[in-house]
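Excluded from the complex is one protein chain; the other protein chains are retained at their positions.
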Amino acid sequence: MADDSILELQKLKVETITGRVLVDDVDVTLKRGEILGLIGESGAGKSTIGLASMAYARAGMRITGGRITLDGTELRASTASARRHMRGKSIAYIAQSAAASFNPSMTLMDQVCEAPVTHGVMSRADAEVYAKQLFRKLQLPNPDTIGERYPHQVSGGQLQRVMAAMAMSCRPDVIVLDEPTTALDVTTQIEVLSLLRDLIREFGTAGLYITHDLAVVAQIAHRIMVLRHGKMIEMGETKQILEQPKTEYARALVNERREAEHLALGIPDKVVQPILRVANVTAGYGPTAIVKNVSFDLAKGETLAVVGESGSGKSTVARIITGLLPRWEGEIDLSGKSLPAALASRAPDTLRRLQMVHQMPDVALNPRQTLEQIIGRPVSFFFNALTKDVRTRVHELLALVGLPEDFATRRPGQLSGGQKQRVCIARALAANPEVIICDEPTSALDPLVAEGVLKLLKRLQDELGIAYIFITHDLGTVRRIAHRTAVMLKGEIIAQGPTAEIFSPPFHPYTEKLITSVPEMHTTWLDEILAGRSSVLGSGGPAIPDSVLQARAAARRVVADPTKKDSVEWLAAMQVLSDGQKPEQAGSFNDLETELQNVKGLTEI
Amino acid sequence: MTIFGQKAPATALVGLLIILLNVLVAVAGPMVAPYGETQVVGGGWDPSSATTWFGTDQIGRDMLTRLIYGARMTIGIAFVTTILSFFIGITLGLVAAVLGKWVDVVISRLVDVVLSIPLLIWALMILNVLGQSLTSLVLTIAFLDSTRVFRLSRALGINLVALDFVEVARMRGEGLWWIIGREVLPNAAAPLMSEFGLRFCFNFLFIAALSFLGLGVPLPYADWGGMVKDNVGGISFGLPAALYPAAAIAILTVGINLVVDWFLSIDARPSGAQAEM
Partner (left out) sequence: MIRLILMRIGLGLLTLFVVSAVIFLLTQILPGDVASSVLGQNATPENLAAFRHELGLDQPALSRYLTWLWGVLHGDFGVALTNKRDIIQELAPRFRNTLFLAGYAALLALPISVGFGILAAVREGRLTDRVANILALICISMPEFFVGYLLILNFSVNHEYFPSLATVSSDTPFGERVWAVTLPAITMTLLVTAHMLRMTRNSVLAIMSTPYVEMAFLKGLTRGRVVTRHALPNAASPIISVIALNLAYLVVGVVVVENVFTYPGVGQYMIDAVTKRDVPVIEACGIVFASVFITLNTLADVLAIVLNPRLRHPR
């Protein structure tokens, strides 16, 4: 081991208790003060490596091979208590979801001071003084009193910074950062990223930075390791990985990101009368309007992107158009005919014309049906086709979305995420629709798979002339697929027009903030942005819990459940749905829901 | 040993064996019983012997024979009750979950009222009104038990209805029964199966308790709960006759619970308490 290396993993192997290999033969060497980025798609084993470097394996996993050497001590051969003394003191962890990683019934200060006091690094009084210094460095509001608060009283972005303070409270040699900014909105991500970077640099801490976003890791890491399926694919200096990746996989990852940066489609020149017209629509949940006075047109064969941060009301727009959430005011026309507000009062042929592709293909397909049943049902339902014809059509549709015919007998469980999303698209196409609403159809997919799905959507549009409403938070996707773009903020459309225009000056101030917040693929991007935007820090933008989507879905469920009206759950759910500006509530809502369900479940003895 | 592609622990195998044995006895009943159901073969509470393995009951009938006939009645009634309870409970539960709005409110509130006091107390009051007969017993217990099944199937239904594939079916304009039968029910089948085991146990014990209190299965029939009641007098003389039917009840319930526990543990993920430190 070289003298200046602080953490060394040799031939690390982690398996599940059922014997599936999660991390296979990975070597990592970290020098003092160096930051190594671990990058890869989901299931690449990044987080498992991060935890294994603390000699920790989650329930159901076991570290089965290799050496873990921290500051000269081999951890796997040490006693359990020696390992425990290293954790928190010499090596600390920052998790993805701050909202879930804080104990809801302890004050922040108690939690921050816990490690230094337990490890005997400082007395409680010293630890408090030091914590306040850290709070100040991390530019938290009211650094002297924020420690007296409870986690749910602080916003998500602030909580993420408190977690950084908690990790630094013992001045560890190594810090493991597991997607620390992924759960944050794009505009908040910058602040947290730059503060984390400054803090780590100031203390000379070494770090493992785990992320799926190449552009983010480019801002902070000295070296990058690319992982796939638990194996190392490539490792090198950050500049080298970004500019001259050696392996094909790394090249594909880099190119996918780069392509998204500067690309915008022209508006199709065929100016025809709109196929879908949304005029002054307002609707929401309970007494609060989530979407206010929204208007736009959609022409045949055109893609309109609706972009915004979480809580901006963009998904609600989709629910209003499909009739799942009846509009309160305004008008929606499809092919010149007014659409009834509620789903139940729409004619089958109207329903056929308007189809939807959901964000998470995992839950959009009935796991108990075969693909033939899933794709065939709209065919027989809308066109009264014979069984034989249905089968032919299913094969046709599978071929159209690039899946082999023999998939017809498979069930969704046997498909990968990208394949499932193709099935969802095939199901939408089965109805011969005129408009397809795509609600973040690629955001649950890994980058390379997502690119394939986007290309498919584009090809289908060229061939079949379908119009898309494309709801997304990812500006890279917008540049690639949308002819026109509408930007949403707090339930209103603040700018709309041809994508190329939206993405070039003069910007609406919010659009500019949104655009400049997307990390770019060169190492100096963060510095440039910070230099250009001195007022950003401390503005305390909105932050998101780790699973806004699930929380929102859960909240919708509760609100829709009339028996729960005015119950604790209902109140919490209303808060989640109506309070777009404070979505960190959603995290607490999730807990509250589980808690109450626990209680309710118990009554059934 | 593996069953249904899952490795079964020893406890589950024991449970399966117990269930199998009980079902066999219940089905084969009269063919394996050494004597007739009401045949008197000795004095009251004779001790066990080569001809009467478990001795005789309070009026000299063979205990083993009574137990075998009792299996048929006791298990049969509990089974019919549970099937009926599930039919009512699942139908109402899923209809409430899918339709929502006032339908859900009305059914849920009614169920809340029933569940707000113990089912045994309801059963006592309803049986007081209906009088004692097999039909009224089965109907009463099935009705009361269906409220629990309703709670579970509604909860499962509400979680499933919120999933996107059900939303897709709704947006296609599918009817209520398609959504319930094709989209929701198949996905709720696994937890409902485990629940069936638990509810069967509950009903089985419930009916046994009622019979023991003299309010369950009416007289000419042999059933385990009633047999306990009939033979209780022997206990104070140190005669264990009443314990045999009681033990039979306990053993079958243990068996079912062991199997259900295994089913439930298949999907359970290990908690954080098991992490490698």
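The letters A and B name the chains in turn, as written, and every chain counts its residues from 1.
Here, a contact is a pair of C-beta atoms (placed from the backbone, for glycine too) under 8 Å apart; a residue touches a chain by one contact, two chains touch by 3 or more.
Values in this document were obtained by computation on a predicted structure and should not be read as measured data.
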item	value
Absent-chain contact - pick from A:Ile6, A:Val23 or A:Met54	A:Met54
Which residue of B:Thr91, B:Ser136, B:Asn159 or B:Thr253 touches the chain not shown here	B:Thr253
Positions on chain B where the hidden chain makes contact	11, 112-113, 116-118, 120-121, 124-129, 201, 205, 208-209, 212-215, 225, 228, 232, 235-238, 240, 242-243, 246-247, 249-250, 253-254, 256-258, 261, 269-275, 277
Residues of chain A in contact with the chain not shown	51, 54, 56, 58-59, 84-89, 92-93, 95, 97, 100-106, 114-115, 118-119, 149-150, 152-153, 166, 566, 568, 571, 588, 591-592, 594-596, 598-599, 602-603, 605
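One rule holds for everything that comes next: only the chains that are shown with their structure count from here on.
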item	value
Separation of mean Cα positions, chain B and chain A [Å, integer]	46
Touching residues on chain B, where the partner in the complex is chain A	100-102, 104-105, 108-109, 115, 148, 151-152, 158-159, 161-165, 167-168, 170-174, 182-183, 186-187, 269-277
Contact set on chain A toward chain B in their complex	17, 56-63, 80, 83-84, 322-324, 343, 346, 348, 351, 354-356, 358, 360, 363-369, 377-378, 381-382, 427, 431, 553-554, 556-557, 560-563, 603-604
